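The structure is given below, and queries will be raised subsequently.
The complex is shown incomplete by one protein chain, all other protein chains being positioned as in the whole.
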Amino acid sequence: MIEENLIPKIGVITDVRKDTPDVKTFRVVGTDGKKLFKHMPGQCAMVSVPGVGECMFSITSSPTNEEYMEFSIKKCGCVTEVIHSLEVGQQITVRGPYGKNFPVEEDFKGKDLLFIAGGIGLAPLRSVINYVRHYRSNYGKVVIVYGARSKDDLVDIEEIQNEWMNEPNTEVYLTIDRPQEGWDGHVGFVPAYVKELGLNPNMTAVLCGPPIMIKFTLAGLLEIGFDKSRVYTTLELRMKCGIGKCGRCNVGDKFVCKDGPVFRMTELDELPDEY
Amino acid sequence: MLKIAKERLNELYAKISESMGLFIPIKKGGEVNYHVWGEGKEVSLETLKTVKSPKNMFFPQTENMMKFKTEGKNIEILEAGIRKQGDELKPFVAFGVKACDYKAIEVLDKVFLAEPVDTFYQARRNATTIVTLACSKPEESCFCGVFGIDATNPQGDVSTWLDEKYLYWQANTEKGETLTSLASELFEKGGETEVEAQKTSTKAVLAQLPFANLDLSRFKPENLNELFDDTRWEEMSEACLGCGTCTFVCPTCQCFDIRDFKTNDGVIRYRCWDSCMYSDFTLMAHGNSRTTQMQRFRQRFMHKLVYYPSQNDGLYSCVGCGRCVNKCPQNLNIVKVIKTLGGKKND
Amino acid sequence: MQDVTTEKKEFTPNIVAFCCNWCSYAGADLAGSSRLSYPANVKIIRVPCSCRVNPTFVLKAFQQGADGVILCGCHPGDCHYVTGNYYTRRRMALLFNFLNYMGIEKERTRVEWVSAAEGQKFSAVMNDFVKTVTELGENKRLTDLRVKEGE
Partner (left out) sequence: MKDVELKMLERAKALLESGEVARVIGWKKGEFIYDPAPASFETVDELKDFVYNWFCGANLSKYLIQASKKEGKTAVFLKPCDTYSFNQLVKEHRVKRENIHVIAVECLGKFDVAKIKAQGVSSIVDVEVQNKEVKVKSFGGETVLNKPEILLTKCETCQKTHQVKDEEIILHDRPERDVNRFAEVEKLEAMTPDERFAFWREQLQKCIRCNACRNVCPACSCVKCVFDNPASGIAAKANDDKFEEQLFHIIRAFHVAGRCTDCGECSRVCPQNIPLHLLNRKFIKDIDGLYGEYQAGETDEGKTPLTSYTENDIEPTDAVNGEAK
């Protein structure tokens, strides 16, 4: 039988981790116990629960993980609500990978990298960060700025504290929106924090988070001398097919599922403001 | 060139139907659309514009993609894809396709056959032999000429021309020849003069159509943002009801939705036409990228006139069939958009 | 339409009965506890009041494979919510007439008033309705082919 692009594969949930009150991370493998397919950092997959619906999620695990894939999913709609109720052993369907990845093998190589994430925006970045850690010598200094509403909303905090913070030549800055008992770290919004950190504007930056955070952080970065051509982000719009045919995820003449979701800020500047 | 007497067309249809499916404009419930031919059906080749375009032959309004059977925590995928259980699709003939609708298939091909290929569309497309039919009585809502389409000389596997007495028949491809050979005894030779005469007289009519000189010169990729930001979208779209009529009668609109339907013993995943005019088209759990009807209206026409050409070497995804001109409930249409935003000639 | 005759003998219809919580559901209960029988293929759906049933419920039941749909509520004047069943009466009169107008057999739909004390009536109504629908045969005019696939 020939490969049918819109037909998914069956995946099995092998682990469910509750990261925050509304984010769970699901570990998925194929029915044969192996990884479903290869992907690159920043790419997405269509995950579905038959009878409920199909949604696009970024693959949060690194490609260098050859055993399984992970999806960090925030509960915010009908499909994600059902996904959150799923248990280990449950089968789901997965198809992908879709979209363009971060240029980890091209533009990122040899560069100092700045990752800025807000809330669930860490999900697509986690894949790149772990990829970069795996091939650590290919990249320069790594700075990670991650903010969330509260300390309980920081996704993957264990991995951040136990692994990323101990990585050589890597700085991790965490912040939460409002003061909270038991939090002695930084308090404040990401855009303001980014400006305070005295970052080197020659770094290549990757942004992901709520649109409003991206907007203000970008403005902040430009203010301290970053060049738009070295700032990347990843977009999210409603998607159905994942292969640039169903017609809904376009921004101007670009389809997010096919030409994105990773865009350079200079590319976005050329597109109409409709995302 | 071959010809077949009009009275004998039913014999031709019957002959073709013996071994292939035959989709042809048929009047049903008072309206002419493409349906499968059968004895006693009211074929209407004379109808200039079927209500729905022939696109649903390749891209049906609704089609099942797969079925799921769930048991406990397990899922099984059944009947996945168009070749259910490995069957090849039965070959079929699309008969009477007008030049504009034929061009529209080319437009759809560029979407569905681009990598990664849409296998559902591809299978149907490969199984089709297209018999086109030249127009002899274009009407005022037609503007295919603007997109470089010659309504008098359509392409396809077989090109045909119809007059009072005969259907003239010219096979262009191997598939076309094969089709001809199915019913060779029904054809006689000749018709070149009649066809040439018809072409000349139709061309004279085409040149005089009110929309024959629409100016598209401003619809270029480099004007994308300028056109997008034009303030006139607001007034152009204010009467838009947000229905899907224009998109569903359009031969090139290709947006679809994928949905699940629960049956008594499983789930059917199907896809169906969707419309960028609908308010839920881009709705996500956390927001909507196009919240106003103006944005949705703009999306449709920008896609046809700017976004699509930008991705496909300047090919517009409008073929000037004029269906939206005739069918929009509130008389909005692409011509009004082209005239408002297009080049100088429109003033 | 009547092409189901050959299978008539084996045909047991699916019947959906929407019963109001206060009268008819209690009536069904009484029928049960009084050992009055009614066919097992009657699937009861309890609703707070017969007027909770909107036309979509009725159609959805047919879509999912019902061959007959019956609504049972308190007798007019006895509604727990005072006036609910008066509205039901108008709505269903119009809906049933309309379905009939569309060529859907009028015998497939019915409204009956059954009080909590009328176990006997409940059983009689259900037996009669099942009999009527059985004679009518399978619902083919208002059903979703996709639902029945694979049966």
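Lettered A, B and C in written order, each chain numbered from 1.
Going forward, contacts are C-beta pairs under 8 Å (C-beta built on N, C-alpha and C of every residue); 3 or more make two chains touch, one makes a residue touch a chain.
Computed from a predicted model, the values in this text were never measured in an experiment.
Novice: If the hidden chain were put back, which of C:Asn21, C:Gln120 or C:Thr143 would touch it?
Specialist: Checking each option in C:Asn21, C:Gln120 or C:Thr143, the one touching the absent chain turns out to be C:Thr143.
Novice: In the whole complex, not just what's shown, which of B:Tyr13, B:Tyr34, B:Phe92 or B:Trp273 touches the removed chain?
Specialist: Checking the options B:Tyr13, B:Tyr34, B:Phe92 or B:Trp273, the one contacting the hidden chain is B:Trp273.
Novice: From the list C:Tyr25, C:Tyr38, C:Phe96 or C:Phe122, pick the residue that touches the absent chain.
Specialist: C:Phe96
Novice: On chain C, where is the contact patch with the chain that was removed from view?
Specialist: Those residues of chain C that touch the unshown chain are 1, 55-56, 59-60, 63, 76-77, 83, 86-87, 89-106, 109-111, 141-146.
Novice: By the contact criterion defined above, which parts of chain B meet the unshown chain? Give residue numbers in ascending order.
Specialist: Contact residues on chain B toward the absent chain are 28-31, 33, 51-52, 60-63, 139-140, 210-211, 235, 238-239, 241-245, 247-249, 257, 259, 261, 270, 272-275, 278-280, 325-327, 329-333, 335-336, 339.
By our rule, only the chains that are shown with their structure count from here on.
Novice: Average the CA atoms of each chain to get its centre, and name the chain whose centre is farthest from that of chain B.
Specialist: Checked the centroid distances; the maximum from chain B is C.
Novice: Rounded to the nearest whole Å, what is the centre-to-centre distance of chain A and chain C, using the mean of the C-alpha atoms as each centre?
Specialist: About 52 Å, centre to centre.
Novice: At what distance in angstrom does the C-alpha mean of chain B lie from that of chain A?
Specialist: Roughly 39 Å, centre to centre.
Novice: Check each residue of chain B and list the ones that touch at least two other chains.
Specialist: 266, in rising order.
Novice: In chain A, which residues are in touch with two or more of the other chains?
Specialist: Residues of chain A touching two or more partner chains: there are none.
Novice: For a test of understanding, state which residues of chain B touch chain A in their complex under the given definition.
Specialist: 65-66, 68, 70, 73-77, 80-83, 86, 111-112, 114, 116-120, 221, 224-225, 228-229, 254-260, 262, 266-267, 269, 271, 274, 276, 281-286, 288-290, 295, 299, 302-303, 306-308, 310-311
Novice: Per the contact definition, I'd like the list of chain B residues that touch chain C in the complex.
Specialist: 261, 263-266, 268
Novice: What part of chain A is in contact with chain B in the complex they form?
Specialist: Going by the criterion above, the answer is residues 1-8, 10, 50-54, 76-80, 87, 89-93, 236-238, 240-241, 243-253, 270-272, 274-275.
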